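A single protein chain has been omitted; all remaining protein chains appear in their positions.
Here the chain labels run A, B and C in written order, and each chain numbers its own residues starting at 1.
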Amino acid sequence: MIELDTLTYLFMALAGVVSLIATYLAVLENDLIRAVIFSALQSTVYAILFYLLMAPDIALVYIPVAVGLYPAVVLFLIKKTERSEGDLGGAGGGSE
Amino acid sequence: MSTLNLDPWTATLFLSGVLALSTLVMYLVYITLSRKTPQTSSEYSEPYIGGEPASVIKSVDVSVRNLFWGVVRGAGRRLYTFLRDQMHNGILNDWGVYMLSYIGLLTLIALIYFMR
Amino acid sequence: MYYLSVGVLVPSLIGLAFVLPLLGMIIKNIKFFHAYASAASLYALVVAAYNFSIVVKEGVKAYPFGGWWPPIGISYELDEVNSLIALLTASVMFLITLYSAWYIRDLKDAPYYYTLLLGLEVGMLGCIYTGDAFNLFVMLEVMSISAYALVGFYRNKPEAVEAAIKYGLFGAVATTLYFIGLVFIYASFGTLNMADLTNKVTLFWGYDLVSGYYYGQVYAATAIALALSLWAFTFKSAVFPNHFWLPDAHPEAPTPVSAALSGLVVNVGVYATFRFLYTIFNPFSAVSGLRDLILLVTLVLGLASGLIGALMMAVQDDIKRLLAYSTISHIGLVLVGLSIGSSLLSKPGSQAFVDGLTGAFYHLINHSLGKSLLFLTAGVIIYAAGGTRRLDELGGVARRNPLLGAALIIGVLQLLGIPPFGGFFSKYLLYASYLEAGAPYISVIINVISAISLLGYVRLLYAALFTTPKREFVRASALPTIILLILSVACLITGILSPIMSEWLRRFVEATTSRDGILNYWLQGYLIFWGR
Partner (left out) sequence: MSELNTFLFNILLFSLFFNVGISLYGIFARPSLIKKIIALTIFSDTANVLAIAVGYRGWPSPSQPPIPPVITTTEPSIDDLTWFARQAVDPLPQALVLTAIVIGLAVTLFLVFLTLQVYRLYGTTDVRRVARLRG
């Protein structure tokens, strides 16, 4: 039978790994809207981590700011500007 | 014969004071001796023996600024090409390389100290 | 007795700053805001001068906020060095605020401009006064956000917006890295109070960790924390690999702000480096081996940024950009002076050690005065030349106005280091300290840096003074001229009174960095409150 504390630590490790994957995808994704969605996923995992690490008050502040406000603002920004990031490869990029 | 013993600070102040005073005296002498009315001459409009007016010749001389520019550019062409076009090229990502390498160096030092 | 004046300055100035946008909704007369900002700035100057006088008279002074004892609550702590830098900051900021009254005389956004300018001053004074490492983070952010917003103040100008976003993006990274450094420090020492940290790093390592047994590797944590904080501080003071934002950001701000950024904000990074490497992780502490390595790095970077700043000055077309590169060069020299404390170069308390630090702070003061003088002069020159910043088009503006020309020449001589101006004596101290420390090649490099920077300064003087005027120029009013006159006289005074000033600075440095001084910093900031 698995102990309660080990179970909690297991959830923490799992949350860490999920946030790592989400960050990796968010940073390497060329489509910015999908990047925002991945970053929102990562924020959600962090909110769970705050709860597991016994900081419920921080989680309460963090959820509206990082899960709600940041993606909304960045999505608004993307809507006003451009959606794709452009390739990283080409030498010199877009400098004319 | 007595010598004047001064520490470098006082000596520097003393010397610069003397220099400033002598500059002032020379300037005063200059403005008292210099002409009050500007010298007028029609020299520039007079033709040389060759028939060309002097103003034509005057216009092709090298200005001090261009001379300076030529010397600086010529002396450090490779250096400035590197500094201006490679480092300070205004692209954020190219700065990132230098800035990240510095934080890498600091972390390396921290690790070296840790391993000791 | 707690000295209320130590604690009251920063919070009250925050209040004075943030009431401004509200007043802007009610009061429409711009003259009121000029007067208000100047009065607030004068208030800061008076309090800073009073604090300086009591510190000089009675030694280190601290103030705990909310009556909490120092390791628990936030405390502000003043010793000789930081009260002096705060006085310098407050006085130059006062002149800059006065100058702003002329510079933005018919700007609609005056309340916002002054809010940000006072916010900048609050941030700087808070960073300098604070005795708490986390409060330093908060104040760095206050200062930085004001600075980003001021750089991008002309929000319809492409260059200004570009400079502001480059500065803001990497500045946010730098302060967050400092926050991670604080996390490491808290994990290994269980405190963020500077006096308490000093005690724990210096006197003993066997204490109870608040966070429990998990984060026991104190040496590694210290090393990483020091590395991250140093990166942030060198970003704020624009030392070589972190200097890229400065030549973009400083010229694009309104000219009085350029003077504040170039003359004062970079000092904060230098001061924080000094506080971390000479008080908290001091030469007598358990991490002195790490300090030697770090100071070697700062020495090399200081020399590199001195050289690069001086070289890049020579090829600039923009008068403010030229001055910005000169800032990089001079901050490099100051950092070279701070690096003398490595045990490879000198022993604490020896002649070279004290000379180098004295030279560093003397040069800091000289550079602040000279650089703000030059930037303010450049503002008047640009105005008189009809708004152009290109050196080619200035065409002898300063020739038409002898006072302007004199201010320009005095500023250049101060920075170039020509006697009898202060710049000479501070460079001489740096030079002498490295000779004394047995590293003459570094002294030679310091001279080479001065010689290279001559190219840029000559170009500036030539463009503003010696070319023939091409068109009619606008005349500036009396207020900026008076301010330029005051700063010129200040430059002259730092030179003429150099024996007295260097003697005072030497006393301050010895009082702050000696073993007794560090112990006193801890006692005054920590223990004295437990007795009550």
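Definition applied: contacts are C-beta pairs under 8 Å (C-beta built on N, C-alpha and C of every residue); 3 or more make two chains touch, one makes a residue touch a chain.
Given the structure is predicted, the values throughout are model-derived calculations rather than measurements.
Asker: Of the chains that are displayed, which are in contact with the missing one across the whole complex?
Answerer: A, B, C
Asker: Which of C:F134, C:Y462 or C:W504 sits in contact with the chain that's absent?
Answerer: Only one listed residue reaches the unshown chain, and that is C:F134.
Asker: Per the definition of touch given earlier, which of C:L20, C:L78 or C:I145 contacts the omitted chain?
Answerer: Residue touching the absent chain, from the options given: C:I145.
Asker: Which residue numbers on chain C touch the omitted chain?
Answerer: 134, 137-138, 141, 145, 148-149, 152, 155-156, 158-159, 161-165, 168-170, 172-173, 176, 179-180, 182-183, 186-187, 192, 210-215, 247-248, 252, 312, 315-316
Asker: Using the document's contact rule, name the residues of chain A that touch the chain not shown here.
Answerer: 3-6, 8-10, 12-13, 15-17, 19-20, 23-24, 26-27, 32, 35-36, 39, 42-43, 46, 49-50, 53-58, 61-62, 65-66, 69-70, 73-74, 77-78, 80-82, 85-86, 88, 92-96
Asker: Touching the hidden chain in the full complex, which residues of chain B are there? Just list them.
Answerer: Residues of chain B in touch with the missing chain: 84, 88-93, 96-97, 99-100.
Criterion: only the chains that are shown with their structure count from here on.
Asker: Quick one: which pair of chains has the most contacts?
Answerer: B-C
Asker: Using Cα averages as centroids, what's the distance between chain A and chain B in whole Å?
Answerer: Each chain reduced to its C-alpha mean, chain A and chain B end up 52 Å apart.
Asker: Hey, how far is the Cα centre of chain A from the one of chain C, in Å?
Answerer: 37
Asker: From the mean C-alpha coordinate of chain B to that of chain C, what's the distance rounded to whole Å?
Answerer: About 26 Å separates the centre of chain B from that of chain C.
Asker: For chain A, give me the residues that contact two or more of the other chains.
Answerer: Not one residue of chain A touches more than one other chain, so the list is empty.
Asker: Specify, in ascending order, the residues of chain B that touch 2 or more different other chains.
Answerer: In chain B, no residue touches two or more other chains.
Asker: Show which residues of chain C lie in contact with chain B when the two form their complex.
Answerer: Per the touch definition, chain C meets chain B at residues 166, 169-170, 177, 217, 219-220, 223-224, 226-228, 230-231, 234-235, 241-242, 244-245, 247-248, 289-290, 293-294, 297, 301, 308, 311-312, 314-315, 392, 419-420, 424-425, 428, 455, 458-459, 462-463, 466-467, 495-496, 498-499, 502.
Asker: For chain B, which residues count as touching chain C in their complex?
Answerer: 8-10, 12-13, 15-17, 20, 64-65, 68, 72-73, 76, 79-80, 83-84, 87-88, 90, 92, 95, 98-99, 101-103, 105-107, 109-114, 116
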